[in-house]
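I'd like to ask you about the structure that follows.
All protein chains of the complex are present and in place, except for one that has been dropped.
By written order: A, B, C, D and E. Residues from 1 in each chain.
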Amino acid sequence: MRLMLLNPNTTEAMTADMERQANRYARAGTEIEGFTAKFGAESVECAYEEEFAIMSFLQTIRERADAFDGVILSCFGDPGLYACRELSPVPVVGIAEASMLMACTVAHKWSIVTVIPRVKPMAEHLVRFHGLEQRCASIRTTPLSVLDCEREPERAVREMVKASQAAVAEDGAEAILLGCGGMGPLDDEIAKAVDVPVIDGIVCAVKLLEGLHDYGLKTSRHAAFMRPEPKDLAGVPGLGGVSA
Amino acid sequence: MRLMLLNPNTTEAMTADMERQANRYARAGTEIEGFTAKFGAESVECAYEEEFAIMSFLQTIRERADAFDGVILSCFGDPGLYACRELSPVPVVGIAEASMLMACTVAHKWSIVTVIPRVKPMAEHLVRFHGLEQRCASIRTTPLSVLDCEREPERAVREMVKASQAAVAEDGAEAILLGCGGMGPLDDEIAKAVDVPVIDGIVCAVKLLEGLHDYGLKTSRHAAFMRPEPKDLAGVPGLGGVSA
Amino acid sequence: MRLMLLNPNTTEAMTADMERQANRYARAGTEIEGFTAKFGAESVECAYEEEFAIMSFLQTIRERADAFDGVILSCFGDPGLYACRELSPVPVVGIAEASMLMACTVAHKWSIVTVIPRVKPMAEHLVRFHGLEQRCASIRTTPLSVLDCEREPERAVREMVKASQAAVAEDGAEAILLGCGGMGPLDDEIAKAVDVPVIDGIVCAVKLLEGLHDYGLKTSRHAAFMRPEPKDLAGVPGLGGVSA
Amino acid sequence: MRLMLLNPNTTEAMTADMERQANRYARAGTEIEGFTAKFGAESVECAYEEEFAIMSFLQTIRERADAFDGVILSCFGDPGLYACRELSPVPVVGIAEASMLMACTVAHKWSIVTVIPRVKPMAEHLVRFHGLEQRCASIRTTPLSVLDCEREPERAVREMVKASQAAVAEDGAEAILLGCGGMGPLDDEIAKAVDVPVIDGIVCAVKLLEGLHDYGLKTSRHAAFMRPEPKDLAGVPGLGGVSA
Amino acid sequence: MRLMLLNPNTTEAMTADMERQANRYARAGTEIEGFTAKFGAESVECAYEEEFAIMSFLQTIRERADAFDGVILSCFGDPGLYACRELSPVPVVGIAEASMLMACTVAHKWSIVTVIPRVKPMAEHLVRFHGLEQRCASIRTTPLSVLDCEREPERAVREMVKASQAAVAEDGAEAILLGCGGMGPLDDEIAKAVDVPVIDGIVCAVKLLEGLHDYGLKTSRHAAFMRPEPKDLAGVPGLGGVSA
Partner (left out) sequence: MRLMLLNPNTTEAMTADMERQANRYARAGTEIEGFTAKFGAESVECAYEEEFAIMSFLQTIRERADAFDGVILSCFGDPGLYACRELSPVPVVGIAEASMLMACTVAHKWSIVTVIPRVKPMAEHLVRFHGLEQRCASIRTTPLSVLDCEREPERAVREMVKASQAAVAEDGAEAILLGCGGMGPLDDEIAKAVDVPVIDGIVCAVKLLEGLHDYGLKTSRHAAFMRPEPKDLAGVPGLGGVSA
């Protein structure tokens, strides 16, 4: 099977890292192709920047998803998840959602440990969006920017370990979800110092999409994810034409 | 004071209607200017189409909001509300949010009566996003498309009355929120046949923004609505340059 | 338009202060008349004392509300709000409710900062009563009594600033709601030292009632706020006669 | 032990009936004295009328509770419960609360079957006030006024049976709570036709107060139910003097 | 009336203590017989060990409950409560449930203070199972094992007092629920040092069952607690034969 992995930002090195992370745990027979965002920011750290990522996701899905069996939104905010599901001919999984769902099978409660404090309200909304408040022990932030995870991996591990240990000791976290698409490559190093499972959403998304594929499950078209009606989308460069 | 009213779709007649509706109840001294979406769909009825509206909102806010005292997102889904708040130098109010908050002062529980059934899950998410589940008696849909409200006002009134009466009689609705930016002009006709307040979000947004202006309240910049960091937004036509 | 402002306690100086605060932000054309409680306590700080305030509210509404366009319950507990709505011929807004609703347009989460610790359970109930738990970051108390706000404004500002800063730094508050009807006059001083909007419920109530008036919205009479049936109210001094 | 039973209305025949109902299931050694409201309405069916009942409750508690071991608020709305707890030297139990708590030991979910539709929002608030939403299957109303229960017992039984059977068949009710203080005497007749426990709050309140007495439990004075501070309560006839 | 008290563990000394505690507050005419678990662990401190307690409960209920008027599950986890209710011909009350319900009449919020930290997630589930999250201020653990309560009562009191005081001071607890069936005998000593009611579930269960008995209320058989169908229960030693 073939999976499309969508990096929400324009940083190509992150796309490569995400692709590598996805392949580490993919099974034989699963091919993964990463796509760097064509427009938007070099890293996504607020709602405004998410919107550009979404445009990029939609454009790539529109143009290329027919050749794939599943789509991974590799941004921990799951931006545009429901819009992408409407548009995509194949299942779409966000990495936040994937890590939360998968974590529920090994932990009664998990914590999200993520980047700079400003993303905390977004992460709170996200957990609530997915209806998983009861399983979330806490959301902890670090002083790390998204690009710090890429550029200063050792410091990033140190900060992540510190926040993760606090989540376990003080919040009752039984698993740690890595709250950024760029943290996957650090999972082993963090796990060495943290006494609970450390879970990367990219891997979880791969595993869930493999599972859906094996079982033949497709996105429901009944209510939330009906396909868009055919409509003119005037003046949208690269996204123009009819909407569906 | 000056208010920017953002129509999420490309249908200019709707912009004119929305502007007229806003002006009907604006007080002397409040000037309202409507903006038609520069790209996207002629009407917004799914999450995919919302994304184009958001791009349009962001572009207009970026280019023009400095000259205004407040922004109205005239789409009942409040699409991109938090992204717009991050970006905008002045307060931003969505019409769904506005009608829900205002309704709470005259009704213990209210119902949303809206367009075609496919928007129901979006409306449910919306109520939950704003944390107002306890005040929402029900969400009822009609067979009306967004454009039907514009093009077939008499039929639209009939369908709205029917669904509103059912909400009052069966769901305990004490007020009816008009669940589409294009329904405002129908409020009086619907109100004639429904025994509870019928509330249009555009008017409520105008009133709330007037109130915020009088009191001098601005969008908080502490957590959820911090301004975006300055970053390159590569390749976004009409939205390029730095992100903030 | 004319607004009736009901002070829940018997302290006339507070009525004057509340009236002044309401007028500071009222628009031209809005007249506000304050009413001191005819019986009850000099300050309201527990459920027992609230009950006397309610009696006073009801008596004044019954005798005088016909000459007004709206009623402000100027007590942060919103005591007797639903009873007053049943009775009153014109819209009634409580100052707690007003500040919570208005705050939702500029802050994702807000905190209530209020008087002595014993009112905390009441404030928790209040937030829950209005169904706004999701938007409330925290409720913080101070060592201030209600009358301290009046009598020792400098100390009151100091205590309020300290608790407000803690709410912002530790609880994620994006706006501060002044949790007592007597704190309004302190809003500017507190706002100078706190980096988020500081919101007084009296002003918000004025703004909401002006908005309702402009739009012509009245209290729904369908379910929660039906008018009382005509009944003998035996032996109630000043409130006797038929109940509606 | 001695229990004070407070009828919220001025109808003496109802006081007598409530006293009789309480005595039917009281154990030997429990003496119950009923008190008719000194002012207010002949029946309590809205928030406005509840306020007079509360005044009456407070006056009687203030003057007489010292001679008792517990207080029963015999009104299904539990009006003024927290104010009464603050004031009373002995435990206070509302009959709604009592029936809900007791029902939880024999039924996973229970329904409230009560009088005229206008009380439904009050009952919803009540369940939520006590934090028992998860255990409430439904609230069903009947065409019965409070006084109908007294004056037309046969019709009242018929209506109650009809609504109760619907609650069991359609809502999953496993027990029926009689939603009015005047329905107690009808419990056996209703129970004959309904296949689940039929529970009267007056009896439950007696049983809970007997239990508290045996165990020596008193109202906590730590947070919600601290005693009122001594204050002048100016001008309150029959309730004047200091507040505590 | 006769009550069956089921100790979940095999420690006979605890059965004797529990029986004594139940008798301390039972009224004349209530006979209580304790039963030690026939199999399982000497103390129950995890979900695995609870399962054996449940088997023991079911066996004893099956063989002996016909001779009793009520059953007390004397384990703070209320293990197997719904299975026991299905099977038992007479009402069944768990001591956690009993203390939570009874506490609601004297405290707006209560805290559970219990044994070693590993039981905390179980207690959280328990509160949620009963739908009482809104009334629970906190769950605090101590370093005490279940058997420590029995074997080192003085140390147990010290630890309980420390955690209880913290719950009152920091969490807003207005009553303390003793979170282990073996803590009942310590209630007076703990209460001396804690300024809110200290509540033991065994006593509460006795009081609730006495109340149900007086009122003649039985377990509802409509939905959750229907009796098991007659079925072969192959190979269950001591529990074999038909299931009902």
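Here is the rule we go by: contacts are C-beta pairs under 8 Å (C-beta built on N, C-alpha and C of every residue); 3 or more make two chains touch, one makes a residue touch a chain.
Since the model is a prediction, treat every value here as computed from it, not as a measurement.
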Residue of E:Met14, E:Ala41, E:Leu73 or E:Ala191 in touch with the missing chain, whole complex considered: E:Ala41
Contact footprint on chain E, counting only the chain that is left out: 10, 38-43, 45-52, 54-55, 58, 80, 82-83, 86-87, 117-118, 120-122, 125, 128-129, 223-224, 226, 228-229, 231-237, 239-240, 243-244
Touch residues of chain A, complete complex, unshown partner: 25, 27, 82, 91, 93, 97-98, 101-102, 104-109, 130-135, 168, 172-175, 195-197, 199, 203-204, 207-208, 210-212, 214-215, 217-225
For chain D, the residues touching the chain missing from this view: 108-109, 134, 172
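Criterion: only the chains that are shown with their structure count from here on.
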Chain pair with more C-beta contacts, D-E versus B-D: D-E
Approximate Å spacing (C-alpha centroids) for the pair chain A, chain B: 29
Inter-chain centre distance, chain A versus chain E - centres from mean C-alpha coordinates, in Å: 44
Sequence positions of chain D contacting 2 or more other chains: 82, 120-121, 128, 223-224
